[in-house]
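The complex appears here without one of its protein chains, the remainder shown in place.
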Amino acid sequence: MKKLGVFICHCGVNIAGTVDVKSAAGKMGEVEDVAHSADYIYMCSEPGQQIIREAIREKELEGVVVACCSPSMHENTFRKAVKSEGMNPYLCEIANIREQCSWVHQKEKEKATEKAEEIILATLEKVRENEKLEAISVSINRSVLVIGGGIAGMTAALDLAVGGYEVTLIEREQALGGHMTQLSKTFPDLHPALPDLLAKAREIEGHPGIDLHCYSEMEDVKGYVGNFELTIRKKATHVDWEKCNGCGLCIRDCPVDYVSQFERGLGVRKAIDLLYSHSVPNKPVIHRSHCRYFIDGSCRKCEEVCPEKAIRFKQKDERIGKKVGAIVVATGFDLYPGERLGEYGYGEIPDVIDGLALERMLSVDGPTKGKIIRPSDGKVPKEMVFIQCVASRDPDRYMPYCSRICCMYTAKQAKIYKEQVPDGQPYIFYMDIRSDGKGYEEFLQKTIEEKGLLYLRGRVSRVFQDDGKVRVLGVDTLTGKMVEVAADMVVLATAVVPSDGVKDLAAKLRATVDRHGFLTEAHIKLYPVESSTKGIYLAGCGQSPKDISDTVSQASATASKIQALLSTDKLLQDPLIAFVDENICSGCGICVEICPYEAREMDSRRGISVVHSALCQGCGACIAACPNFACELRNSSSIQTLRMMDTFMT
Amino acid sequence: MKIELTRHKVHNEFAKKVELISGQNLFACYQCGNCTAGCPVAFAMEVGPHEVIRYTLLGLEEEAVGVNTFWLCASCLQCTSRCPKGIDIARVMDALRSVVLRKKDRKDHIQIPKFPEGFLERLPQIAFVSGFRKFLS
Amino acid sequence: MKNNGRFIKRAMVVGGGIAGISASIDIGNAGYDVILVEKLPSIGGRMLQLSETFPTLDCAQCTLTPKTVETGQHPHIKLLTYSEVDGVEGKAGDFTVRVRRKAAYVDWEKCTGCGLCQEKCPSKKPSEFDRSMGPGKAIYTLSPQAVPNKPVINPSNCRYFLEKKCRVCEKVCPVGAIDYEQQDRFVEEKVGAIIAAVGFDLTPKEAFGEYGYGVIPDVIDGLAFERLNSASGPTTGEIRRPSDGKIPKEVVFIQCTGSRDPERYMPYCSRVCCMYTAKHARLYKHKVHDGQVYIFYMDIRSTGKGYEEFIQQGMEEEGILYLRGRVSRIFRDDGKIVVWGVDTLTGKKVEVSADMVVLATAIIPQAEAKGLAQKLGINTDDYGFFTEVERKLRPVETNMEGIYIAGCAQGPKDIADAVAHANASASKVQGLFAKN
Partner (left out) sequence: MDYLYFPGCTLYTKAKNLDQTARDCSHLLGFELKEISNWTCCGATFPLATDNIMALLPPSRILARARQEGAILTTLCAICFNVIKRTNRLIQNDGEKREKINNFIEMNYQGDLRVLHYLEILKQEIGFSKIKERVKKPLAGLKAGAYYGCMLLRPFDEMGFDDKERPTLFEEFLEAMGAEPVDFPYKIECCGSFQSVGSPEVATECSYKILGSAIKNGAEVVVSTCPMCTFNIDHKQSDIKEKYLGFKPIPVLYFTQLLGMAMGLDYQTLGFGQNFVDPLPLLKEKGFI
């Protein structure tokens, strides 16, 4: 019979305020195989753990039950404490008498004490049957996949490469940079966005430790933290990027123009073109849906004119396999689809554009070379209306959350507008001005004072075309007056939403997303960059809208977490997983389909099912499904569970 | 109840004149209402100082000069001392008075003969003198 | 940058708040040694004083304790608490840091943390940790689960140091750990990189004349309200007025006290007050259902994930009244606190006679921040926040190679951003060590 120890924690008043810990400790002491029973005000504190260590040493205990808070709080703490005394950590179990007893029965003190004693007795039953287990060590490969080549993905990739890890960076578009490439200048210092970004991109392109795959997407992923196996689909660019020297003749002679998504509908691209001028990598791609050859087999102009014969009409998508230890998801954001914003006339009135379109106008290499003009007639707008919270902070019809960056980029855009059009008047309809970053409030107030931006506190109910002008029906709640503006141009600060395709990417990665499609972090406060699935890390707007400096911080943070994860070449896995009793298992295979983590395979030679120890999360689905009771969870066998139930029933 | 704004109306001549006389930048105003909150005579005003500043900025001259706010202002400077943006609201009130008085088209000054009997004898001269350029109904 | 000696791959983190802890754990988990220097007797920083955290309202202690315990027991992290950086020489890879270990008047080697001295200490001065919402002892640990769980004696509250009397703690200590003659000691540490995460402080309410210069007892600041709210606080979680212990039924929260006030106090926005005030209001309503909450604000700033929904839920379900306007003045008027505010949306002057007023005072750097910056040779802005070398793309690096910044020492931010910021600086340190 094993000698057991019971240690009951007061947890200040949290437990002791309801459960009579002294009498419980006393009763536990009377149980015949309990060699030591004690209580202390804070078991998890240093002196508390000291009591446990001394008791194990003096009484040579072979099993310990700590009655305290939830196992998710301090199970590791107490298992480490018993391990330091040479006892197998898995012989130490937690009896949760706080969340499951004292906190919920604060009004019935004696019944709560009774219940606490029963919980401890049940846990003793469990410990009596527990076996000694060793953590499973799993070898990991020390490379990382970064999904998304925006500023978040680039920062994470660079940090990891500097840290000496192999990085695979995949980007869905044909060039790096994400939305930052569309920006003119960044707030609050009005630095031009592109130069620094391209410097970083070139650094990535040339870095030996980074394997860059643009115009590629992740098709499938298997495995677990430390051992992800994934297949990347490299979409056919129809140009041999090694051969192409970026001379640009093909782009010049391509007869087909189409309205470019990158230019937010304000500019055009050729069927074969770069994503943006002097992009990194500076390689063109043929877009099949616009290229005449793919439509009716005609043209082939680019092929004729290409000096390096780099055009590959027949090129097919390519698949390459990769093994990585951790994955950073940096998929970025999109703007809420404008067409669904009926009341603002977006898509119907040419002079109503969104924030990114105005950024394209303000960019020196944009469609209007930096000049703000009305898309309808090319005139300079003198009445410029900015509307904030378009589809943001609108729980009823659109998105309930705040998109965080619009107040700042709108103020920046209004400032640049006033510099370009001194006699123009910007009106900004807002609800709350949100300039809470470092130096943001000072920038905003200085701009309002010097440039004379008129902030009207109120939402806009409707925007409609009215003989050449764009009528805006808004309100100024500070004077309580309805406000109407016959504007020349309207810029909508539309809501930031996750980029499309994130939902099924998350499904593949078995990462969770919230109802809007933003990836869910493990803990909002303490683990903001880790996903709840081990080995998956989140950076940038994919997790929630944020500005560039917060995105960069979060990206570096993921790099730090991954360097910590992959610094050891072995990863310790919890041994509390399922196992199969070979002589009972009939090989029916039900457990293989049931397993949500694909941790079960059929061993064809012996005709029985086997557990993949690294993949199994110990969820117990297979145990419930097994018709012959052939499998059990380590240290949670059916006998133990039944014995624990008995202590409650009697 | 409804106004139409154009760039000529916003920060128009009237607003610029008030800014010139008072030497203050009305765009700096947060509309936080600290001045109205602290004003000892705000209870008797049709609109608070922050709102008359708002009307001025929006170029609503008739509304701005139509209210009794800056006639009631006793320039006790409580607002100026507490404005987080450092706007001298008392000067803006005086500027609004000056704009109206300098136009000379208002005739509803208080007439001295209309004072009740013996009122002037009891009144200290200082009350009378400091009231100059301020007495309009 | 090879120098004659090799590149020391050991980091020092100055400041043991949530930022310092997060950075230290990351660097420690990557296998490098870390020395964590903390001014107070134990680590945890401001978060120790919080009751619950927004937006999930889970209790700060429960989320923080696993982290502090992990730091305390981490094989690679050495704690130097109740210590301050005195001087720094050298450059990246070879810094020599002189650390002053303040006299705790308790021999930490002998002390077992049994807590008897704290029970028996007769001193009843207002506790600084509880923002003087309740009495504190002269010999104290910051919280029962303090890491390390070693008390210190505060000479300005201790009867022995003031009047050479008492010595109760010495008598009662079972291991004779009390040593009134202990002096400050200096320790030299050689490290390769330094992260400055010294956190923030709040503008003292005494600075605001229009709000009573801190003389009106029931006018408290946000942190004091956290202590009232905290289950391990002086009132074990009950919201009671400091003056007479009654439960306030009319509570006014005043935002932007000292923030967004370029003319008289700080021009910047302290970023977290809108959120913690909304949290305070909701926690108050959970405990006092028939109480009425007024929040005077200018702009509500709830931009984080789930923040806006948290505030809207507060308004809709808890009946919290948001009044857009600043408060010009508050003064005491027979037992009540008269608040002169305004609601600029109705243009009306608003007067509330409140039972309690909570000021969301401006976040400012720690007093020692500027001094530490000089010692480290890094720039600060004119308020004392450390300046990052590039606002957008390099938010954690400074003008000195090998020296990084993390958390609120760089500028006001909430716990989530501070943790991400701290992890980022940890990443840079790991990068620096890997490069050499």
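When the chains are written out, they are named A, B and C in that same order, and each has its own residue count from 1.
By definition in this document, a contact is a pair of C-beta atoms (placed from the backbone, for glycine too) under 8 Å apart; a residue touches a chain by one contact, two chains touch by 3 or more.
Here the structure is a predicted model, which means the values were calculated and not measured.
Peer 1: Where does the absent chain touch, in terms of which shown chains it meets?
Peer 2: The chain that is not shown is in contact with B, C.
Peer 1: Which residue among C:G87, C:G209, C:G319 or C:G377 touches the omitted chain?
Peer 2: Checking each option in C:G87, C:G209, C:G319 or C:G377, the one touching the absent chain turns out to be C:G209.
Peer 1: Touching the hidden chain in the full complex, which residues of chain C are there? Just list them.
Peer 2: Residues of chain C in touch with the missing chain: 209-210, 213, 215, 329, 331-334, 338.
Peer 1: Even though one chain is hidden, which residues of chain B still touch it in the full complex?
Peer 2: Within chain B, the residues that touch the unshown chain are 20-23, 40-41, 43-44, 71-72, 74-78, 80-81, 88, 90-91, 93-95, 98, 110, 122-132, 134-136.
In this section, only the chains that are shown with their structure count from here on.
Peer 1: Specify the chain pair with the maximum number of C-beta contact pairs.
Peer 2: Top of the contact-pair ranking: A-C.
Peer 1: Using the average of all C-alpha atoms in each chain as its centre, how far is it in Å between chain A and chain B?
Peer 2: Centres of chain A and chain B (C-alpha means) sit 55 Å apart.
Peer 1: Could you please state the distance in Å, as a whole number, between where the Cα atoms of chain B are centred and where those of chain C are centred?
Peer 2: 45
Peer 1: List the centre-to-centre spacing of chain A and chain C in whole Å, with centres computed as mean CA coordinates.
Peer 2: Chain centres of chain A and chain C, defined by C-alpha means, are spaced 29 Å apart.
Peer 1: Spell out, as numbers or ranges, the residues of chain A touching 2 or more other chains.
Peer 2: 445, 478-480
Peer 1: Among the residues of chain C, which are close enough to touch at least two other chains?
Peer 2: 260, 262, 344, 347
Peer 1: So in the complex, the part of chain B that touches chain C is made up of which residues?
Peer 2: Within the complex, chain B touches chain C at residues 30-39, 42-43, 47-48, 50-51, 78, 82-86.
Peer 1: Tell me, which parts of chain A touch chain C in their complex?
Peer 2: Touch residues, chain A against chain C: 12-14, 41-42, 44-47, 50, 69, 73-74, 77, 80, 151, 155, 159, 162-164, 186, 188-189, 191, 196, 200, 393, 395, 400-402, 404, 432-442, 445, 477-480, 518, 521, 523-529, 543-545, 548-550, 552-561, 563-565, 567-568.
Peer 1: List the residues on chain A that touch chain B in their complex, please.
Peer 2: Chain A residues touching chain B: 382-383, 423-425, 427, 445, 448-449, 452-454, 457, 476, 478-486.
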